[in-house]
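Note that this complex is displayed minus one protein chain, with the remaining chains in position.
Up next is chain A:
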C-alpha cells in the first residue's frame, strides 16, 4: 500500500541511474550527496521526487530574502530567562524557564509606524517608563517553548493592531437598527401570547 502510494509520486522509471544534475550549495542539506558507489533503490529520493530545474540565482534570492527580512528580528529583542512561579518543587526552583522579551517600541522599525502607535495605545499597560514593551511567558517547562509563546504574542499584537475596524455603511446601519427593533417587538408579542395561555389555564376560586 505504501509502495502504491509512493509509486504514484513518480513515474515507473527504468532502473538506470539518472543523470544527476549538479546541485548548488544552497540546495538541500538534507538530501544525501550520494556518490554513484552508494546504494540507490527504486525509492531513493531522487527517483521519488525528480528534480525540477530551477536557476540557482532564483533560489539564492528566495532564501536570502527570507533570511534577511524575517517577521521578528530576534537580535533586536532582548531576551532573558528567569525562574517560573507555581508548584513544581525543586525543579521549578532551580530551572530558568520563564522567558521575558523586551524591545523599545518607538525604535522598532520592523513594525509599521501606525501599527506601532496603535500597539502603544492598546497595550499601554505593558510598556514601561523608558518606552520598552515587555512580554513574558511561563506556559511550558522549556525555555524555547516559552520564547516561542512570547513571539507568538508579539505577532498577535501586530495582527490585532493591523486590523482595520469595519465601517458600517448608512443603509446597513439603518437596517441593523430596524432588525433589532423588530426582534424586540416579536419577543414582546410572544411574551403576551404566552401570558394569555397561562391565564386561560388558571381556575378562579368560585
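Operating definition for what follows: a contact is a pair of C-beta atoms (placed from the backbone, for glycine too) under 8 Å apart; a residue touches a chain by one contact, two chains touch by 3 or more; residues count from 1.
To be clear about the criterion, contacts and distances are computed from a predicted model.
Note on the omitted subunit: UniProt lists it as "Large ribosomal subunit protein uL15m", one of the names in "Myotubularin", "BRISC and BRCA1-A complex member 2", "NADH-ubiquinone oxidoreductase chain 4" or "Large ribosomal subunit protein uL15m".
Within the full complex, the residue among A:74, A:106 or A:168 touching the omitted chain is A:74. Of the candidate positions A:92, A:134 or A:148, contact with the hidden chain is made by A:148. Residues of chain A that touch the chain left out of the display are 1-3, 5-6, 15, 25-26, 28-34, 38-45, 48-49, 52, 63, 66-67, 70-72, 74-75, 79, 95, 97, 142-145, 147-148, 150-152.
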